[in-house]
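Below is one structure, written out as structure tokens, with a few remarks after it.
Shown here: the complex without one of its protein chains, the others still in place.
For subunit A:
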Amino acid sequence: MKKVEKADAEKYFKLRTIMIFSFILIALLVSFGVVTFAEFFSQFTFMGAPLHYYMGSQGAIVVFIVLLFLNAIISDRLDAKFGVDNATNERIVGGQSMDQ
């Protein structure tokens, strides 16, 4: 066991928090945001359909999927940057006694 610098540990948590907050904010804007101003967005057209309809039936879902993959990829990079190795994580989990 090695001690992680306090500043590093706090930075890790802060970066993750910022990322998750921004992703949730984007997700809320494309879903609840667009619905709240549906009348306004209905004057635009995207891929043949009125924009508010497009966002509800396709746009928001595509954004959700992209955000989830970004979260997985960025989190992996962040872990690597802070010296976390997934193989070690798996070994640690494999030895957990609470699974018995």
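Things worth noting here:
Definition applied: a residue touches a chain if its C-beta (ideal position, glycine included) is under 8 Å from a C-beta of that chain, and two chains touch if they have at least 3 such contacts; residues count from 1.
In the analysis below, contacts and distances are computed from a predicted model.
With the options "Protein phosphatase 2C", "Autoinducer 2 import system permease protein LsrD", "Menaquinone reductase, molybdopterin-binding-like subunit" or "Cation acetate symporter" in hand, the undepicted chain maps to the protein name "Cation acetate symporter" (source: UniProt).
Looking at subunit A, the residues touching the absent chain are 1-4, 6, 8-9, 12-13, 16, 20, 23-24, 27, 31-32, 35-36, 38-39, 42, 45-50, 52-54, 56-58, 60-62, 64-65, 67-69, 71-72, 75-76, 79, 83-94, 96, 98-100.
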